[in-house]
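Questions regarding the structure given below will be posed in turn.
Removed from the display is one protein chain of the complex; every other protein chain stays in position.
Chains: A and B, in written order; residue numbering restarts at 1 for each.
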Amino acid sequence: MQIVAKGLTYVYNPKSPFATQALKGVDLTIEEGEFFGIIGHTGSGKSTFVQHLNALVRLTGGQLRVGEYDLSEKKCKLLELRSKVGMVFQYPEYQLFAETVYKDVAFGLKNFRKGISEEEMQAAVREALAVVGLSYDEVAERSPFELSGGQRRRVAIAGVIVTKPEVLILDEPAAGLDPLGKKELMDLLHSIHGQWCKTIVIVSHDMDEIAENCTRAAVFSEGKVALCGTPQEIFAQGERLAAMGLDVPVTAKCAQILQRHGFSVRTDFTCTDFVQKVLALYRGEGGGAEDAQ
Amino acid sequence: MESIRSAPGQTADEAAPAAVRFENVKYSYEEDEGSFAVNGVSLTIGQGEFVAVLGRNGSGKSTLAKLINALLRPTEGRVTVLGQDTADPKLAFEIRKNAGMVFQNPDNQTVASVVEDDVAFGPENIGVPREEIGERITAALQAVGMSDFRFATPSRLSGGQKQRIAIAGVLAIRPRIMILDESTAMLDPKGRREVMDVIQKLNKEQGMTVILITHFMEEALEADRAIVMHRGEVVMDGTPEEIFARAEELETYNLTLPRAAYICKCLQEAGMPVGNAFCAEALAEEICRSLQKG
Partner (left out) sequence: MLNDVTFGQYYPTKSFVHNMDPRAKLLLLIAYIVAIFIANNFFGLILVTFSLLLFILLARVPFGRVLRSIKMILFLIIFTAILNLLFYAGGEGDIVLAEWWIITISWQSIINTIFLAMRLLLLVLGTAILTLTTTPVALTDGIESLLKPLKYIKVPVHELALVMSIALRFIPTLMEETNRIVSAQKARGANFETGGIFRRAKAMIPVLIPLLVSAFRRAEDLGDAMDARCYSGAKGRTKYKKLTFTWRDLLGVLFFAAFIAGIVLLNTYFGSRFDIIWQFREWFGI
């Protein structure tokens, strides 16, 4: 499903002393199959934007098309749309409610596919738990509240992907995890990406995370898309990002300094690529140093 | 030396006790003796030190923090804070006055709906006279750079601002030790930077002892000393540079290097002669030096 937003605007608490314009004309296209990153400060409008994608926030200004669904139409099939665009909120483990993991994961299925048979449901839950790296036989009948924090987050993600949404949106999926937990979670998302969910959109503050994982990204600032492109294109604009109060990945920071010393490293800013390009320079294969002179 | 208790108001220069001392401390949340969240920790933190405590979730970091300000009392062993034993219930009040603590969730630490009332809560509890509370609020808010928000509503502030208010609430009690239990975990990079700047300032300018529990390896680099916890034990203890130079060992405790240090290690392993570097700036310098030679 391709996502196309044109001139999206949104105001919170209109006509009150606390009225705030969260979106001021967002134009953005996300293609099917992308691993898309959304960057921006708290209050830049990024959360409001992603909540538009499955109509949790209803369109009030501009145009938005998600696959075949036109969200500016009054009679847009909300339930169908939400089954195809899954949304994992920040700290999703805090939305678990059922007495067993099984019931919690099955919640979405029951809502979206009325009259689904018990066998089908069981098979789907088993598969979803397997995808997030949990064993059905071990956890299905346990209470979600007995599990560890990391496991609870996985259960919550399973509860969203169980309906096989085509687009999966995650708001700060790795927030609060320790470094290894973060890495495991990003690995999990890559394993979901492709056959299970065609498109993945993550909202993140962590520039290194964006550089390492995303095919493309958009930078939100003051309710608009300020920059959009591959991580390589975005993080090459360190000064513009700094002006917006945003950081760049460690690799980009390094590359900036090297540039100032006359060494140009043409990298996509992933660690692996950066190391290779620096090594190439060192071994005199890249010729970057000559370029810069 | 530890037995000397400094009376309130008395500066105990002649017998400066350690800020925090753990003597073979064990702590178990369950009654049955099976598992210890903190399992035999001996540790001394001097006054004025800035110590980062690292470790995976469930490694015992938070338990360690709660043992320091007597929210928990050791099952075995002894914890003393500025010479005062936390096992003595009568001293809990004094210990908490000396060792303030800021927690993880910025929303769960405020008691009042107006910033100044919240900052006043601590001083009110310890019986500071009314006129002085006002002064303390002014000073505390100034120290965290939130003077303009004295009459604001905490729920309308950003995460970083809320956490700075929480720090001010602790500062108003005038502690000598500040414990931050993953206080940056829920913040965005900007909020994290704000909090780190505040605690740096407190440590450098006021000589406050800071104990920072964190997941962010980069934050540990700003400390004078780093401690790694694993399964309730202190397994590494040294300067952050020393700790991050032992990458293999860190890995066995399921911790990762700061990204710059990781890149540095990759380059070294590929045979490029770069010295150890832990942050982007140092790494770039090392690479430059190596490239210019080569």
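Keep this in mind: a residue touches a chain if its C-beta (ideal position, glycine included) is under 8 Å from a C-beta of that chain, and two chains touch if they have at least 3 such contacts.
Remember, predicted model here, so these are calculated numbers, not experimental data.
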item: Selected residue (touches chain absent from view) among A:G37, A:G62 or A:G86; value: A:G86
item: Selected from A:L96, A:I192, A:V225 or A:L241 as touching the chain missing from the view; value: A:L96
item: Residue of B:I133, B:L212 or B:L257 touching the missing chain in the full complex; value: B:I133
item: In chain B, positions touching the absent partner; value: 66, 69, 71, 93, 96-97, 100-101, 103-105, 107-114, 116-117, 120-130, 133-134, 137, 151, 153-155, 166, 169-170, 173
item: Contact set of chain A toward the excluded chain (per top definition); value: 12-13, 16, 51, 54, 56, 79, 82-83, 86-87, 89-90, 92, 94-98, 107-108, 110-112, 145, 159-160, 163
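In this section, only the chains that are shown with their structure count from here on.
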item: Centre-of-Cα separation between chain B and chain A, whole angstrom; value: 31
item: Chain B - residues contacting chain A, complex; value: 56-58, 158-159, 185-186, 188-191, 215, 217, 254-256, 259-260, 262-263, 266-267, 270, 272, 279-281, 283-285, 287-288, 290-291, 294
item: Complex contacts: residues of chain A adjacent to chain B; value: 41-43, 148-150, 175-181, 183, 205-206, 208, 245-247, 249-251, 253-254, 256-258, 261, 263, 271, 274-275, 278-279, 281-282, 284, 289
